[in-house]
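This structure is in structure tokens; I'll ask about it shortly.
Every protein chain but one is kept in place in this view of the complex.
Presenting subunit A:
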Amino acid sequence: MGLAPVISTAGLTKHYGTVHALTDLTVEVGDGVTGLVGANGAGKSTLIKVLLGLLEPTGGHASVLGHDIEHEGQEIRRLVGYMPEHDCLPPDVSASDFVVHMARMSGLGASAARERAADVLRHVGLDEERYRPMGGYSTGMKQRAKLAQALAHDPRLVFLDEPTNGLDPAARTDMLNLVRRIGTEFGIAALVTSHLLGELEQVSDHVIVLDGGHLLRSSATGDFLQRTGGLLVEVVGTETERDRLGEALAQRGLTCRPRGTMVAIDPPPPELAEGGAVHDLIRDVAADLGLGLMRLQPDRRHLEDVFLEGGTRV
């Protein structure tokens, strides 16, 4: 790309007393959506807090948007948005008032803040509810409000810490779509964490896997697919629809078998794995058959192999 990376770390280490939350992490994050994946306690939230300048690293260096985390934390916090993992919304304030206030705390003037808050709340899908106190919100609405405040000041980069946590499947899909849009349509780089291994591949351009504070892998999502190979596809309907899709895909040269309500596809031949061609193929086949595609994701059982390859427990 020739551009400076959005985030780059060198030997970044963070110990809490005897707990080694991050160990010698050297990694680069570029534009678009980057998934930061790892089991609970892997060090994902710690990494974000260190990058925000909220925690001092025990060792190593890092820069965010070209600013050194050690000396230019304030400059970084001007340019980034942060959606924390845990609850952080005052219950007696409306999302609208809160997002306006948070935009002002990022340096927007009063009228700009109001305008941005209205825009951003619309984008995250909080409509009339935005005038109600947030204490009465569902988890899905709270997550949206948290996301809205992170976007309020039009950051260049957002840190989204477990944005799908606690959401039901429908809300989870909505949130992941929003994350995708942030990276593409909004043009804001995003570092998104999840403790669910398979979840982020659908929306991220790049995936970083942490395990016990160590970097296990960092690669483009495409490489991940190639490496792990298999895919899972689910279409709207019953077993009949499932089998129709499976048969049609088999005719196109893919090895398929049913798994639950889904079709499991073995690693495709090289010419199809290249550049996501297999994704297009599946989409086209489903469209030709008039089947609604519900889910298309890498076969998680294969992704977990990444951990086995790494020689560590999951």
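Observations
As a working rule, contacts are C-beta pairs under 8 Å (C-beta built on N, C-alpha and C of every residue); 3 or more make two chains touch, one makes a residue touch a chain; residues count from 1.
Just so we're on the same page, contacts and distances are computed from a predicted model.
Of the names listed as "Helicase Helix-turn-helix domain-containing protein", "ABC transporter permease", "ABC-2 type transport system ATP-binding protein" or "Putative zinc-finger domain-containing protein", the one that matches the UniProt record for the absent chain is "ABC transporter permease".
Residue-wise, the contact with the chain that is not shown comes from A:Gln149, picked out of A:Gln149, A:Thr164, A:Thr193 or A:Ser218.
When the whole complex is considered, the residue among A:Gly11, A:Pro90 or A:Gly276 that touches the unshown chain is A:Pro90.
Residues touching the missing chain, restricted to subunit A, are 49, 52, 54-56, 73-74, 77-78, 80-82, 84, 86-92, 97, 101-102, 104-109, 112, 116, 119, 123, 149, 153-154, 181, 185-187 (touch as defined at the top).
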